[in-house]
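Sharing a structure with you now.
Complex shown without one protein chain; remaining protein chains in place.
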Amino acid sequence: MADATTSSGAASSSIPADLAAETLPSLYRTMVLARVMDERCLSLQRQGRIGFYVPLQGQEAAQVACAWALDAADWVFPAYRELGVALVRGVPVKLLLDQFIGNSGDEMKGRQMPNHYGYRRFKFVTASSPVGTQISHAVGTAMAARRRGDAICTIAFFGDGTTSSNDFHAGLNFAGVYRAPTLFFCQNNQWAISLPRERQTASETLAMKASAYGFPGVVVDGTDVHAVYRVVREARRRALAGEGPTLIEAQVYRLGPHSTSDDPRRYRSDAELAQWKERDPIARLKHELLTLGLVTEESDQKVWEAAKELVGAALKEAEATAPVDPRTMFDDVFARPTPALEEQRRAMDGLLKEGVVRP
Amino acid sequence: MADATTSSGAASSSIPADLAAETLPSLYRTMVLARVMDERCLSLQRQGRIGFYVPLQGQEAAQVACAWALDAADWVFPAYRELGVALVRGVPVKLLLDQFIGNSGDEMKGRQMPNHYGYRRFKFVTASSPVGTQISHAVGTAMAARRRGDAICTIAFFGDGTTSSNDFHAGLNFAGVYRAPTLFFCQNNQWAISLPRERQTASETLAMKASAYGFPGVVVDGTDVHAVYRVVREARRRALAGEGPTLIEAQVYRLGPHSTSDDPRRYRSDAELAQWKERDPIARLKHELLTLGLVTEESDQKVWEAAKELVGAALKEAEATAPVDPRTMFDDVFARPTPALEEQRRAMDGLLKEGVVRP
Amino acid sequence: MVQAINRAMFEAMRADPNVLVLGEDVGVNGGVFRATEGLQKEFGPDRVLDTPLSETGIVGTAVGMALYGLKPVAEIQFVDFIYPAFDQIVSEIAKFRYRSGGQYPCHVVIRSPYGGGIKGGLYHSQSPEAYFAHTAGLKVVIPSTPADAKGLLLSAIFDDDPVLFLEPKRIYRAVTGEVPDGDHRVQIGQAATVRPGSDVSVFAYGAMMPPALQAAETLAAEGISAEVVDLRSLVPLDEAAVLASVEKTGRAVIVHEAPRFCGFGAELSAILAEKALYSLKAPVVRVTGYDTPFPYALESLYLPGADRIAHAVRATARAA
Partner (left out) sequence: MVQAINRAMFEAMRADPNVLVLGEDVGVNGGVFRATEGLQKEFGPDRVLDTPLSETGIVGTAVGMALYGLKPVAEIQFVDFIYPAFDQIVSEIAKFRYRSGGQYPCHVVIRSPYGGGIKGGLYHSQSPEAYFAHTAGLKVVIPSTPADAKGLLLSAIFDDDPVLFLEPKRIYRAVTGEVPDGDHRVQIGQAATVRPGSDVSVFAYGAMMPPALQAAETLAAEGISAEVVDLRSLVPLDEAAVLASVEKTGRAVIVHEAPRFCGFGAELSAILAEKALYSLKAPVVRVTGYDTPFPYALESLYLPGADRIAHAVRATARAA
């Protein structure tokens, strides 16, 4: 989606105050691409072509509009569900699929489960699985950038459940004390696996937790790209103006399962799902584009087809990419392997050569 | 201080709405006893007769009035500074001194640093050093008691600095979600070692952090026994009525050093100290008692002397108590020592008998 | 095996109203591996608690419950996520009885799936048993069969001490076997000599038992008799069984998934170097995970398999 990225806010350092009508189609295309990839990956997982997948359906507007309001120089600290953000940052689809497959094209070198990626050049920091740990990283990076005099902000993405984590508390508290230029973007998708939002915490909103740390919290409709964009933009302005951090709670809904290992019918009702499906962010934006005359049913069809083609071509490439070299297992534990690691590498090599073990 | 305990609220299960005038002298005597012990222990530490000490000066009113509002059946989860609470619960002075010395009379069996004590029969749970861990314990115990149908509450004591801990966040969040009958009693003594309250967190008050967990927080003047008593009593009523937890921020001042290892002149001004010394809670209550005619300068003199005698006699006893038996080192790791521990005990015994090591 | 674990919790909860279960997704959802399936339906949401997403809170509140006399069984969804609770485990659970002079036992059971083999990558594959085995005051138990899983978990729940119960998720469903009904208990602290042998002792536990046994089978055909010992309990360790085996065979191979350096195998080896040196006819070899984080794509190379184990046993049998 070269188009989405180069024309996106991410590439420009002067971020406009509102989402201009002419950017909407580009933003929409990125959302569609995310949806198309999501569906493709779910089916790849069912076919055993990738091992695992975490879908983002229902959260595309929140992610894409939020990322749109950032500068390319800002640092993003994602969790595992931020495909929409990655696309806006410019991460090529092929690279993501390499990661999902875990092949030699994967910049994570096949070491992580699908969805746990990061790309230094896109200022999109490699995610881990333990929830919340990225929150205090984002604060530290923001403090470091300010020390260096770099006019950027950092942003941590996380879910409603993650507000219960240790790092939510520590990270937001440090951010408040040091007035770190950090945005905390909480996608409240109503569920943390099987735990509904209202049993995650007794606070009325998640946004109001910010007051415990001395800075503002804002609730925003995460299916409304305009609202999300404006809120993020204002938070970013505050951050760079030295006014401190902001907690943003984007209210969305996870339309799919938590991951391909999850069956949401065990814990939530079809009625609830149906209700939220009516607020599908992609349908909503499409409706707006239709109204504005920026898209027709036919041109929309083409947007979807283009996305499918893009993903299909990238997948073909990714599946043709060689597997990871076993010898790389011992790299990057340290900057240079220790003698003990070199010895273990030789031992494994020996086992491979003798045919005791197979790659 | 048999008197202070038996006549205190702790011993009775019907806790009066207000501190009756006739209980004030008894409450005052407990505060004086705490102050006397404190000063004695500071000097014992200087003389090398105990290894370490954590004083409570300035926090007597908050602690004693709070404990007064509890029932003997309630469970107390202290930190290391809660001498005033321990005295109200009825812990004998001799037993505390045994702990400070770490002798064979110490119910902790000489295993912990001074000030880290607990007594099951007084429902005063043995403290550890890592700050905050007791907060989630108090929540779990409250949930357990409710499950058993026991009409009690639990109370966690901690300082302003401890609001930054992981367990503050986890404990309060669980308490909010499960509406646990727990009181969170934060003694904001303005300092966490050398860090002033306003750099601990950017929130305006500590009490307001409760709203992040969906329950009320209250600020109270911790030098005013009446105010503290009333606030705690109401929080306890709420807890037992199923209305959930309360966070109480008692504003006090640590008049002494953080511990005998600390020199507060390195980080705070004499002026600040002098200002707070004027609000010494003991002087304040004495003034009230004088006004009410419940004490005279002469009878007050006697209160102090009685406390000194009590402490002196207990100290004599405690210092005459035998040291701990080295063989006990291997007890209580598990309910019954494992074969490996028995082997280590035999090995140490052998070393002792051969004179290789000395107790 | 996962059904056996589920049965153990049913039995324990029926037998004793003090037993309760708490953790993330353990209630309505029945646990992400279905280990707690059906419990909430039978015992209600007050005894099978779906908790907020905080391991600190899960373990911290479990401690408070245990202090009051309940027997909480806390689930950590993957042992890779136990670290937010590390302070509660190491500073509190392991030390409560000791620091209070015996006044406050703290019999929390923490159940958690561990280990590789399910394509879980760095954060859904770890084997951190050595951390806990090094922590004085904790028992550490790892079953390798459904019957042991049930028997050891029941023993753990009714033990007087805190127990970390690590479940080899890789063989949750793969390994089957008879599971005795009712209050079946397996005593904690006893190893099982699963396959007697005379040439080399192989020590393993958890998900490493199937490949260890498979290796022994292969080697038998080659005329090498491997004795395979399932440790079952790392703390307390059945040192007598370990020493007896090596005194017989004179040779030892130790198998675990965790990285080698300072892993549990080091302790076993050190015990042999101290107490069985004169019986040793060959170097003590460890077949383990490598000293790297757990790699996703290369997990089958990272994890000890039957071939690697057999290779090491063969070399050990021949060494002189």
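Chains here go by letter, A, B and C, matching the order in which they are written, and residues are numbered from 1 within each.
One rule holds for everything that comes next: a residue touches a chain if its C-beta (ideal position, glycine included) is under 8 Å from a C-beta of that chain, and two chains touch if they have at least 3 such contacts.
Note that the coordinates shown come from a computational prediction; the quantities given were computed from them, not determined experimentally.
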Please identify which of the visible chains the hidden chain touches across the whole complex. A, B, C
Which of C:7, C:286 or C:311 sits in contact with the chain that's absent? C:286
Among B:35, B:89, B:111 or B:179, which residue is in contact with the omitted chain in the full complex? B:111
Which one touches the absent chain: B:15, B:193, B:273 or B:290? B:193
Touching the hidden chain in the full complex, which residues of chain A are there? Just list them. 75, 106-109, 111-112, 116, 118-120, 125-126, 128, 130, 133, 135-145, 147-148, 154, 166-167, 169-171, 173-174, 177-178, 331-336, 338-340
List every residue of chain B that touches the chain not included in the displayed model. 51-52, 102-103, 110-113, 116, 128-131, 161-162, 164-166, 192-195, 199-201, 261-262, 266-267, 323-324, 326, 329-330, 333, 340-341, 344, 348, 351-352, 354, 356-359
Hey, which chain C residues sit against the chain that's not shown? 80, 83-84, 86-87, 90-91, 94-95, 98-99, 122-123, 130-131, 133-134, 136-137, 235, 237, 258-259, 261-267, 269-270, 272-275, 277-278, 280, 282-286, 291-293
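The rule is simple: only the chains that are shown with their structure count from here on.
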Nearest-to-centre chain - CA centroid comparison: C
Report back the single chain whose CA centre is most distant from the CA centre of chain B. A
Centre to centre, by mean C-alpha position, how many angstrom separate chain A and chain B? 46
Could you put a whole-Å number on the gap between the CA centroids of chain B and chain C? 39
Between chain A and chain C, what is the separation of their C-alpha centroids in Å? 35
For chain C, jot down the residues that touch at least 2 other chains. 51-52, 54, 56-57, 84
Pull out every residue in chain A that's touching 2 or more other chains. 164, 166, 199-201
